[in-house]
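In this view, the complex is presented without one of its protein chains, the others remaining in place.
Each chain carries a letter (A and B) given by its place in the written order, and its residues are counted from 1.
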Amino acid sequence: MAVSSANTVDLGAAMVTAPTALADWVVILPVALPILGGAILLMVRHQVRLHAWMAVVVAAATLAATTALLVRVIAEGALVMTMGRWLPPFGISFNADALGATFALTATFVTLVGALFAIRDIDATGRRYGFYPFLLLMLAGVNGSFLTGDLFNLYVWFEVFVISSFGLLVLGSEQRQIDGASKYAVLNLVATTVFLIATGALYGTLGTLNMADIANKVGAARETGPLMTIATLLLLAFGMKAAAFPLNFWLPASYHTPRIVTSALFGGLLTKVGIYALLRSMMVLFPLERVVLSDLIAWVAGATMVLGIMGALAQSDLRRIVGFVVVSGIGVMLAGLALGSPLGLAGTVLYAVHSILIMTALYLLVGLMYEAGGSYSLHDIAGLYRAHPLLAAIAFALVLAAAGLPPLSGLWPKVVLVKASLDAGMWWLAIAILVSGILTTIALARVFALAFWRDRPDAGPAAGDGAAAQLGGGYAILAGLLVPAIWIGIYPEPVLQLAQLAAAGLSDPSAYLEAVFPLGPGS
Amino acid sequence: MRTVIFRTSAPYLTSLMVLFSVFVLLRGHNEPGGGFIGGLIAASAFAIYGIACGVSPVRRALYFHPMALSGFGLFLAALSGFASLFFGVPFLTGLWTSPEILGVTVDLSTVLFFDIGVYFVVVGSVTSIALALEERERL
Partner (left out) sequence: METALSGLVGLFYAVAIYLMLSKHTIRMILGIVILGNAVNMTIFAAGRVLREVPPIIPAGFDTPPESVANPLPQALVLTAIVISFSFFAFLLVLAYRAYQELGTDDTDEMRVAEPDGEGPPPMGY
């Protein structure tokens, strides 16, 4: 065991030597808790009665962790934890800044609501097929995507939640589910493969995959490396994930096929991961390339929001209408990215928070309407106002929120985005946002008029009174989603400030970079 | 595929392959090998057993459902990351100890338990896919 001195190195220079404070673990808990919970649920897969409550407990604990994380990030700035003590760029680091923590908190809240709703929606067979483990693993993947600081690790988290979403999508194995899942699976796989191509090219160019390290080194490689190609590939891959026009056709083809709570979580969460990845990669990694691409992104944004909602106008199936409303919302979020100004980015973050809450709520509302009215088709469903006035009130509030009318949460992000577009002189983008708002109002108001106000043709008492009692739990859950939406609508200041904080971190990522490399770039 | 030769040799082949997979798993400690490749070897062993003798004997022999096995693996791997919680080092840091058990020095580490977790995840998920495909073939 003769060790020559030439072969020994001082590992202290490459490793974290300071002890990690217990409080820093809050960075990893939003990912680690759902993984542990999902693993335990997989082990006890036959005790289906336990599943629901264990999943709710784990989701609640994750919600507590993400809340603590957000509080700390607001107080102290970006938090970094490096796996296995190897300092970045060698080790994989988890970096939580205001943007990631806000998204993670909202996503975890919605997942908790979904887990509660699933208690009444998913039967024992669905639970035995693994609904709850997949739900928690999907949450782990989504939170991991929001918090990771490494591009390849982002790819891995993408795959984690995509594979879990496959499991959720084919739960029940009906014909239409398999049809929808085929299209969803193939297109998502192509999108992640394109992402991987970009990752490989980026590694070949810069020799690093740590996001902060890329941001530091990207300036030097601008003359020699194919950075524009890489940025465009990333735009393509994440745009596909986010269902931006013209890459959005997988979403309306598949999101209406699974169980309604699965649709709700997909519509709320999965496309927003694409938006988050676009924000992070375009603003922090490739800021100059984004400027070049901004016209393209603006056209994509306008087309997505207007053509998306036109798709909703042409549908008669309630779930497919909501699917197209989700697509239209993606366009509104892309508008902020196209502008790139702090105000526009704040609008995007605010709209994303609103959209995660409201799109989930819309799908759950459609589920309750199906229970009350017995159909998803606008041709058949009618007379719900007479039978379920409370459901009508909730539906009315959600229509206002989704259309961006006061006093709910949809108003403020659109106000911010329209102002940001006018500030940038892109008046046509502002018009597109307003037109898509009007069309959303028409599409959803028609649903409300036909499903709630129209009398049933047989004129008898609708659907029976027994259904009203069963809907009780569903009302409470929908109200749980509406409360934050109303709060944002009436008192937007705290959330707006949070969105501005997140946007400031994107426009000027120096604090984020400093948190990863405290000694400056290249140390 | 249910020839006499294959059916007779399959149980021996399977047991040998499972033994070899454990060897590869533990060899990964210091040499090429490890949980992933070991898990694949074990999963292909169960797939061979399934081809030779049918799927239900495999499920009986495994006793636990394959997905439960992979859940256990995931749990073990995640838990081995949490061991560093008590030593003031970041998540997933490798911690080593070398206790003397019956006069033999045994190197134990969180990395080893993580690798065993990977082994179970791979065995469970690949076996469940292979068994699902084998079941369909007879339809």
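One rule holds in what follows: a contact is a pair of C-beta atoms (placed from the backbone, for glycine too) under 8 Å apart; a residue touches a chain by one contact, two chains touch by 3 or more.
Values in this document were obtained by computation on a predicted structure and should not be read as measured data.
Residue-wise, the contact with the chain that is not shown comes from B:125, picked out of B:80, B:110 or B:125. Looking at B:61, B:106 or B:133, the residue that reaches the missing chain in the full complex is B:133. Among A:20, A:106, A:143 or A:254, only A:254 touches the chain left out of the display. When the missing chain is restored to the complex, the residue among B:6, B:36, B:64 or B:113 that touches it is B:36.
Residue A:181 is the one among A:181, A:402, A:426 or A:502 that touches the chain not shown. Residue-level contact of chain A with the missing chain is found at 1-3, 7-9, 11, 152, 155-156, 159, 163, 166, 170, 173, 175-183, 185-186, 189-190, 193, 196-197, 199-201, 203-205, 252-254, 256-257, 314-317, 378-379, 446, 449-450, 454. With the whole complex as reference, residues 30-32, 36, 125-126, 129, 132-133, 136, 139 of chain B touch the missing chain.
Convention: only the chains that are shown with their structure count from here on.
Residues of chain B touching chain A in their complex: 65, 67-68, 70-75, 78-79, 81-82, 85, 88-94. The residues of chain A lying in touch with chain B in their complex are 16, 19-22, 24-25, 28, 32, 35-36, 38-46, 81-85, 130, 133.
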